[in-house]
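See below for the structure under consideration.
Omission of a single protein chain aside, the complex is shown with its protein chains in their original locations.
By written order: A, B, C and D. Residues from 1 in each chain.
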Amino acid sequence: MAYFLELLISGALTGLMYSLVALGFVLIYKSAGVPNLAQGALVMTAGYAVWLVMAWGLNVWIAIPIAAAIMFGFGLVVERLLLRRMVGQPVIMVVMLTLGLEILLRGMVPGILGSAPKPIDLGIGFAPIIIGDVFINRTSLYGGIVALALVGASLLFFRTRTGTKLRAVSDDHVSSWAVGISVERAIGISWGLAGIAAVVAGALWGSSQGVDWTLSALLFPAVAVVILGGVDSVPGVLVGGILVGVLGTVIPGYLDSFAGGSTRDVVTSLIILLTIMVRPFGIFGREDIERI
Amino acid sequence: MPALILENVEVIYDKVFLAIKGVSLEVGEGEMVALLGSNGAGKSTTLKSISGLLGPERGLVTRGEIRFGDRSILNMGAPERVAGGLVHVLEGRRIFGHLTPDENLVAAYRGRSIARFNELREQVYAYFPRLKERIKSKAGYLSGGEQQMLAIGRALMTEPKLIMLDEPSLGLSPLLVQEIFGIIGTINAEQGMSVLLVEQNAAATLDIVSRAYLIEQGQVVMSGAAEVLKSNPDVQDFYLGGAEHTDYRNVKHYRRRKRWLA
Amino acid sequence: MSGDSVLVCDNITRRFGGVVALKNVSVAVQRGEIFGLVGPNGSGKTTLVNAITGFYPPQEGRITLDGRQINGLKPFRIASMGVARTFQNVALFHGMSVLDNILMGRHIFMKPNPLASFFYPWWAQKEEVAHRRHVEEVIDLLQLAPARDEHVDVIPLGLQKRVELARALCAEPKLLVLDEPMAGMNQEEKEYMVRFILDAQEALGLTVLIIEHHMDVVTALCDRVLVLNNGQEIAQGPAREAIADPRVVEAYIGKPRHAA
Amino acid sequence: MFYRLSGTYHTSYQADRKLWKIPTDRWLVIALLVLALLAPLFVSPLYLGSYVLPWVIWSAAALSLTLLMGLAGQLHFGFAAVMAIGAYASIHLVRAGVPFELALLLSGLISAVIGAIFGGAALRVKGLYLVMATLAMQYLVDWVVVNVPAISGGAHATLRTPAVSFLFLPIESLAARYWLALGWAVLLTVFFMNVKRTSFGRALVAIRDKDFAAAVIGVDPFKTKLMAFFTSSFMGGVTGAILAFCFYRAVTPEQFGFNVSIQLVAMVLVGGLGSVIGSWLGAGFVLLAPIFLTNLVSGLAASGWVPVSQNFLSHLPLMIYGAMIIGFLLLEPLGLAKIYDNIRKYFLVWPFRHARS
Partner (left out) sequence: EDVKFGLLQDFTAVYTFVTGQYNQGQQDYLALANAEGLLGEGNSVTAIVRDTGNQPQRGIEAYNRAKEEGAILFDFLSTPVSAAILDQAQADKNIVITPAHGRGDASDGTVFPYVFPMLPTYWAQAANLIEHMKNNGGLEGKKIAIVHIDSPFGREPGPILEALSEQEGFEFQAFPYASPGNEQSAAWSEVRRYRPDYVLIWGAGGGQAVSVRTAIQNGIAPEQIHSVIWLAETDAANVGPQMKGVKRFEATAAGTDLPIIQRIQEKVIAAGKGSGDQANVGNSYYNLGVATMAVAVEAARLGMEGGQPLTGETLKAGFEKISGFDAEGLMPAVTYTAEDHQGGGAGRVSEWDGEKWVPVSEWHAAYPELIRQVIEESAAKYKEGN
């Protein structure tokens, strides 16, 4: 029972850590209508940014805001150079563009900054929080709390006027222009915000595994999170994250020793497939309105 | 003083397809002008060239000049033009389907003052009381007419000096067409807003506008006061349906050529 | 109802979530007639057509085509039973030429088969050519010959609507359903379209169900009409009589400013 | 000029539907084919073995995928998994004693069946969701291959292809392997062009463009999509087998990983969705451009011309590859096929600039 409880808790917390990555995806999708498959690479880049700023000799807590500013700027640049020209293109083009960006970043960032894993020390420490026979990972716990806070902030953000405008942009670029919303700026802001979310994700994940290109592999669980929660739903990030984390921890926790292999990716894949078969728009996602 | 002036505007799509060639027109301040023409004549293209929305369709103004007020707007982006007081109600409504009608209005308001926003919103709901009834449902599920109202209301939220409407009566019931035309007239009269109206429904249009341009195959072929155009035999033949009642069952199979297509 | 009804809808109800888009609507379309469907926006006209063609099957009621029940069947089955339609918002295959679009109308008579496609053997060629003959006749009828090889997305909307009509005609339907075929057309274009519909009906002996907001067209074209409002019937009968009904005038037509 | 449409008339509907309507095009194709057949005689083994051969095979793969993505509009980001199924199936079949020719066919069928099952997801969703579903499929297949030693070949997860012959031609020498691959790729090319002018092909395009409009003229979306997945997976499966037997000759799971799927999509897009010539050009470009550019830069680096670190240098192909994808999408979203088409049109209408007004 304690084992189950521990798996449950650590799964939920890990899931929230995934939510941090997924949040960037949703921010961009909900406000620009762009499915950003480069979010994993963005997290990696952000991790490198935090490390780089720390390498200048700055304290983590100063490094993180600086890195956030850098990544926000980077988001703006991505919009200016790439997405501005993709307005009105079919989804496959946009998907591929972000994948191209992901490949580019995965080459460029480690190519320039080095590919061996880099440390980020957040000073969280190793000692787990122990309740009874249940061990809770501190990094994940803090990550989970941060994730909750960020999701809450995002929820509030989309209630504001700017948020409404961003949602309008994701609906229809051309009519946004027609009523004077700067689609460019909206997309830029959304990428910038996703960049900030990526910094938080990059710092937390980087502190537990080191910063290297494998951070970009977080895209896969993040995709499962957004599919399950709904690609455009902020609360979906939370619920989806917890579910993906819990299922991806509890099931392997019982199955792996029998399967003789790690079943986590299988669970993640099945979550994606089943969600799409049963409820394509996820738990909270909006349906496409198609009028015949 | 004319609010909007187009001089010799030429638009090319996709680098190869010449959609309008040398269109010139004027809309005076507070004036209501119509742009008529058959399908594919280039009406929407003309409007898009004014509102700056050709980009996403790979269109480009390759020649000519567009001025609004005393400024050339050719090099401005679309949002800038809206800020300058030009707004375009797109063909086919295109409201923000996933937002509620209210949010649609919020998204379109550009200023900062909440009081002004509330004022504008009340004005829109006063023009279109039906919208107020559907305030909670997603705009994508509104009926065609309600969506058209929302599109116009949304445009009004930008506090325009000139509003361009692309086929506002498309697919609307006769009653709604009357209603919408009435409201357009009211807005023009009450607020002194200039209106550039693209329409197929020539009969109703020529009744409310003061002047009209006739565009065919990308060129302006005729223009003048509404009254004059109405009495033109060609316009009667091709746009107004000749006499009052058209006997569709007996219309000629082959018609004479349009005179202006030499 | 009369014995020779092509289409009979019996007490159709269709809801979308909380919205009742159609409520107990019944209608029978006679063979050979042009039947009009009118009503305010959002009154459920398109929904009725979608119910007939199988997109949004009614939750209650029964639809029969030539006596066979069709509600519950998939759209493509209903199509192959002889119902063809056009859409309110033009729904052409924009990646194809006009000719290919119209050829698609013959699909129900063809047997698509990957193997045959790969090798394109003589019988596949023969099939193509046979259908092509038929298509060319329709192209002639609707005067589409000059646009035959154009890409559909570069031709004007009016022409696109005509191509859509041609595509529907090629299926040799028992029942042709037209959803606002004249929306966005000016007087001249409307006249052409009416002519084409009449010619096609005459040449092919069609039964037509048409949705239209232009009252002049409706009165000229339709033998009978059904007027819907809020998903319910408010009038049915010969065209001029039905739209002169005061309830229809109030809900739909309004006080005439222009004689239609 | 000689490259002219004028003077070319079609007097029958058949002729109007010919694959190459312009005589010049016809001659061009024949010349290319002859050149391709004779390639082993005049291309050095290095170039034949490491550039031409993989190019031909990947072109076949791109053709298989573009049938699905380009014609039928069903996005697929797990096509490498489909090819993996074909590759592994063919090896195990041959090992079990099935003749190679039959094994190719069967492995194609196995891929087709499994591919179609996964294609089932496509019946509910499209666009982004289909991308995700196929991506999940890629991970699932990968997992099964890696975790079932009976499939991947024991502890080392490496399976060598047994010696085989195709219609009495031993598939051993480079030339023989090349010819087999070429034959398959040409066959697929002809298939593809034929498909485009038949009702099956039109049905695929119809489903892609407007699925509800397709349904209303009697196209069964369910069946058509499944057929698209089935055919395309069949083609992909056989191509996977050819890849294993003619190129790698030892298969490992990495050869069919997620990045390979992405590479395939890149080929299809860079070439131009749904285009035959685009598949060939795209495969060649995506495959070879990073290699040539890297070789160039490392040549420069070796001669001390550009002072870059080893680390940077080795990440260069990845950067070039990513930048290339981005560049194409931004500058010519319709791909190389469109560029080719523009050039061709330019010659067709020369000396005029525009085709219309």
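Here is the rule we use: a residue touches a chain if its C-beta (ideal position, glycine included) is under 8 Å from a C-beta of that chain, and two chains touch if they have at least 3 such contacts.
This is a predicted model, so every value here is computed, not measured.
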{"item": "Shown chains touched by the chain that is not drawn here", "value": "A, D"}
{"item": "Touching the absent chain when the full complex is considered, from A:137, A:154, A:176 or A:233", "value": "A:137"}
{"item": "Touching the absent chain when the full complex is considered, from D:26, D:156 or D:345", "value": "D:156"}
{"item": "Positions on chain A contacted by the hidden chain, ascending", "value": "3, 6-7, 10-11, 14, 17, 106-107, 110-111, 114-119, 121, 126-128, 135, 137-138, 140, 205, 208-210, 212-215, 217-218, 221, 248-250, 252-253, 256-257, 260-262, 264-265"}
{"item": "Residues belonging to chain D that touch the chain removed from view", "value": "46, 49-51, 54, 95, 146-147, 152-160, 162, 247-250, 252-255, 259-260, 291, 294-295, 298, 309-311, 313-318"}
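Here, only the chains that are shown with their structure count from here on.
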{"item": "Target chain D, source chain C, minimum contact steps", "value": "1"}
{"item": "Of A-B and A-D, pair with higher C-beta contact tally", "value": "A-D"}
{"item": "Chain whose Cα centroid lies at the greatest distance from that of chain D", "value": "B"}
{"item": "Approximate Å spacing (C-alpha centroids) for the pair chain A, chain B", "value": "43"}
{"item": "Residue numbers of chain B (touch at least two other chains)", "value": "17, 141"}
{"item": "Residue list for chain C, restricted to those that touch at least two other chains", "value": "55, 87-89, 91"}
{"item": "Chain D to chain A touching residues, read off their complex", "value": "69, 75, 120-121, 124-125, 127-129, 131-133, 135-137, 139-140, 143, 146-147, 212, 262, 265-266, 269, 273, 311-312, 314-326, 329-330, 333"}
{"item": "Residues of chain C touching chain D in the complex", "value": "53-55, 74-76, 79-80, 84-85, 87, 91-96, 100, 103-108, 110-114, 116-120, 124-125, 127-129, 132-133, 167-168, 171"}
{"item": "Chain A-touching residues of chain B, taken from the complex the two chains share", "value": "51-53, 55-57, 77-79, 81-83, 87-90, 94-99, 103-104, 106-110, 138, 140-141, 154-155, 157-158"}
